[in-house]
Structure formats: C-alpha cells, structure tokens
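Removed from the display is one protein chain of the complex; every other protein chain stays in position.
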Amino acid sequence: MVTWSRVKSPWLIHMNTGSCNGCDIEILTALAPKLDAERYGVKLVGSPRHADIMICTGPVTDKMKIAVVKTYEQIPNPKFVVVVGSCGSSGGIYKNSYITLDGVDNVIPVDLYIPGCPPKPEAVFFGIAMLLEKLSSGKLPDLKGEIL
Amino acid sequence: MIKLSEKIQGKEINIGPQHPALKEPETFRIVIESEKIVDAIPILGHTHRGIEKLCESRNSDQNLYLIERICGICSFSHQGNYAKGVEEIAGIEAPPRANYIRVIVAELERLHSHLLWLGVLTHEIGFDTFYLLIWKDRELIMDILETITGNRVNYGVNAIGGVRNDLNEMMIKQLFSLLPILEQRIQKIKKIAVNDKTIQARCKNVGTISKKLAEKTNATGPTARSSGINWDLRRDNPYFVYEEIKFKVLYDTKGDVYSKIILRLDELFESISIIDQALNNLPNGPILSKIRGKFNGATISRIEAPRGEDLHYIDFRNDKIPYRIKVRAPTYANLVSSMNVLVGHHIADIPVIVASCDPCFSCTDRTLVIDRDLDKQYIMNSNDLRNFAIKVYQEDEIL
Partner (left out) sequence: MKISNIKYDLPIDENVIISKRNLVSGEQIIVLKPKMIRKTIENWVKNNFSFHISSLYVIDEIDRFELFYYVIHRKSNLSFILAEVLDYNNPTTQTISDLSGTIFYEGEATEMFGINFEGNKVTEVFLPENWNKGFPMRKGWEKSKKGDKIE
C-alpha cells in the first residue's frame, strides 16, 4: 500500500546545487504542458519535508554543500536522489575548479544519474519513470534495444 | 558577509538558498520592521563555479563551450560575445551569412528568455494558469531552436570565425511559417497581461525604479529601459549585422514591474520582425572562416543579451590560452537597483520585485524568520511565502 502510493504520487523537490540553469528549465519543461509529468502524479513541492525524491542539478559548489546536506537530511525516509546533468554526475565541464566538488555523489548518496548537458525533458521524464519502475518491482526494467 | 548596522531594529529574514520552482540558489538577508522592509542584502556565490579561473587553463576553442555554460538561458549571448571578441583580436570577420544566422539565433533566444521570465513572474504572483499557458507557447521556440542548432539549451552554434550549423531550405521554411503563429500567440498573451486585474493589482506601482536610481546604480537592459534610459547596444554599438536591420528601441518611463512586463512583450514583436528581415536578407556563402593558433591582444566585447549588457574582457598574450577573461553578466549590474527598490515594500512584494529584474538566480524558498524580540525562529518555504503573499492581497481586496 505504501509502495503503491509512493509510485503513484512521487513528490519531487528540486535543488539547484550550482548548475547553469539549463537543467533546471528542462526539468520544469518536463512538468509543463508539453509532456505534463503531473498526469502521473509527479509534483514539485517547496518543502523537503513533503518530498520523496530530491532532484539535484549542478556540480555542488562549496557554498551549497551545507544546504544540500541539510535539505537531504530533512527529507523523510525512504528518500531517493536523482542527479540531472553531466556536471552533477561527475563534475563535467567544471572539473578541477577550485570551488566545485565534482558531483553530487561526493556529498550525498545518489540513486539515479540522468546524463546530458542538459538532458532533454523526455530524458528527465524517462529517468524518473525508471526510478518508479524500480520502486514498484524492485528491479530495473530491461532496456535492451532502447535508445534514448 | 556584510554586517548589518547596529541601529536597525526589527526582524531579520534569510531567504534562500534553496528554491523549489526554477531558479538558481541565492540568499537574501532582509531586515523588516513589522511588515515593511528596511534593508536588503543579497548574498551571492551559491552558483560560483570559478569559470574565470578555469578559462585561464583552457585554449580558445575549449573556452567556447565553457563560457556557453555560464548560463543556460542566455547561453548564446555569452558564447557569441566571446567568439566576437576573439575574432576582433585575431583580426578576422565572420562571413555575412554566419552573422545573419547569429542574429536569428540571438533573437530566438530573446523570445524564449522573455517568455520564460514572464512565466516565472506570473508563477510568483500565483497566476499559475497563465504561467503554464506561456510555457506551452515557449515550446514552439524551443522546438525551432532544436531544429536549427541541434540542441534545446546549450546550442553550441558558434565557432571562432563563424557558426557551425547552416540553415537549409527546410529550416527557413519552418521559421517563416512559425513567425505569424508566434506573433498571434504573443498578441494573445499581451491581451491577457493588459486586461487582467490580478496582474495589474500585483504589479502596478510595485518596485518602481526611478531614472535617477537606474543611472546611479548602472542598470542595463530592460530594467534600465523601463525606467526611461533609452539605451540598447544593438542600436548604439551595433555588432553582428544589426546595423543593416531596422528595428525600434522601446522604452518606458514608469519603471514599475507592470511596465517591465509590457516593455518585454513589446520587444518580442520587434524580435519577430528582426528575424523576418534577417531571413529575407540572408546572403549565400560560407559560414565559417576557421582560424586556429596563437592570438595576441586585448579587447572588450559587448552585446545586448536578453537581460541587458553583457561584457567580456578577453586578453591573449601570444598564446593559445587566454591570460585573463572577465565576464560581467547583466544580472550583476541590475542587482543593486532591485535591492534598493525593495526598501519600503512589504514582504509579500519580495518575489515580484526580485523576479522583475529577470535575475539569473533568485530565490524565495525556505525563508528563515528570526524574531529578535522573541528570540524565535521559524522557517517559511517559498510556497508558504507565495501563499502568504496571495492571502495578504486577497484580504486587501476584501477590505
């Protein structure tokens, strides 16, 4: 029952950890009319206390580190972290900068990476759908022959 | 961090740095007395990625793609500006066809950026229907940008010496057929914006930037133009091929948030007309005069980005790698004026005023309210703040 409701209404909190805004507008596009992720119950919420999934974009700057950890701690268990974009996954183009931490996984544990600079809204949508699939069945869907 | 003056009594609010809706993380420290704001200080740097330092370790071609990622919304402006600067240093000129393509992409970017801004602003005042309506129309522009350049956000269309992607017949046809539809849609959006009472109530006479303040704080772009400064680099310091294109520079004298909405919407019609002219005059020929190797010289390159004047200082010293690159993005210039304007307004007006300068950051989430008298802290998130703002205005109407 709990799993069912989690899969049917995943609530997201969006956290910009120092990205260029490119990924952020693509996430919003995935929620806006063209794709309309809200028809699957996906909803963007403002408070971490309401959220199930945390979406991170950006390579985590020094100044954001504390905010990322604090927000992550405030999300009730079980919680999932999705990283959108190349720089959030590995540091990307900002690698070796003096102020970035080269990826969200250096700060908090990450469940799913959606690569791309920025990924298309369809890819964001697909990534979240995959996470939900994993939640409901316990394993990742078979993606043989699928090209994203 | 800035120390607040000891004399100021009252509550201190921290807004930020995490935001649920769209924008970049940023903190504002705001001091209030009952409901009135008496001081506002932005705390920047949550998205500081050290790009200027990184530029000093990469060569001129690699920097194209690094500089593009300064901002995902005005990515073309930054990249085009850098490419233009390096071309100046190298002493070459991009072929005319390349410059026309640059103008087309720049104006398409202005279209999508202004619509995005209006969507966010209407979201901040609680008018979500309008926000979704605008974002639906914005997708038309994103689709055509994807067709032309191959990408939706970071187009990667510039190279040093020209552009990478040519326009073919199919794309030109598609663009021509899109323009009247777009004009019609924006007409419709403008009709709603002009007639709607909610927008008027929340935006008229709010956040008024006087001409004097705008001049003193070095405001640029639509923020300055809505305050009566008739200044547009496309006309006053023409670059690419803007001197061959006819367009009006619009300006207003009121300076409040509402006049910024109308000004930006009117600018969109000009952008459509610029694209139309550029497509009609598109010359044939090569699109890239490739140049590689070492450069020598320093230049300042300026273009009119959607948010205002974007300035790059580029300095090469007989090397492939630049000695120094300095970027001054438009929001950085407009920030001081918006902060000054916050003083004297209500807490409920913060989202609208901060959003009105079209910040490349901004943040209204997780407001930490510190009551100095009661020594009590509580946290408001952005939704709470928005709901609170909407509630305050509803009560005002009833009274």
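In order of appearance the chains are A and B, and numbering begins at 1 in each one.
Everything below uses one rule, namely that a residue touches a chain if its C-beta (ideal position, glycine included) is under 8 Å from a C-beta of that chain, and two chains touch if they have at least 3 such contacts.
No experiment lies behind these values; they were computed from the predicted model shown.
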Have a look at B:N168, B:Q187, B:N205 or B:N237 and name the one touching the chain we're not showing. B:N237
Suppose we count only contacts with the excluded chain; which residues of subunit B make the list? 1-3, 44-45, 48, 50, 52-53, 85, 88-89, 215-220, 229, 231, 236-237, 297-302, 309, 311, 313, 315, 323-324, 326, 328, 332-333, 335-337
For review purposes, identify every residue of subunit A that touches the missing chain, sorted by number. 62-63, 65, 69, 96-99, 101-102, 106-108
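Definition applied: only the chains that are shown with their structure count from here on.
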Rounded to the nearest whole Å, what is the centre-to-centre distance of subunit A and subunit B, using the mean of the C-alpha atoms as each centre? 25
Quick check on the complex: what are the subunit B residues that touch subunit A? 17-25, 45-51, 53-54, 57, 65-66, 69-73, 75, 116, 132, 135-136, 139, 142, 152-154, 360, 365-366, 381-384
Mind listing the subunit A positions that touch subunit B in their complex? 13-26, 28-29, 32-34, 44-48, 58-59, 61, 63-64, 67, 71, 87, 93-94, 96-100, 117-118, 120
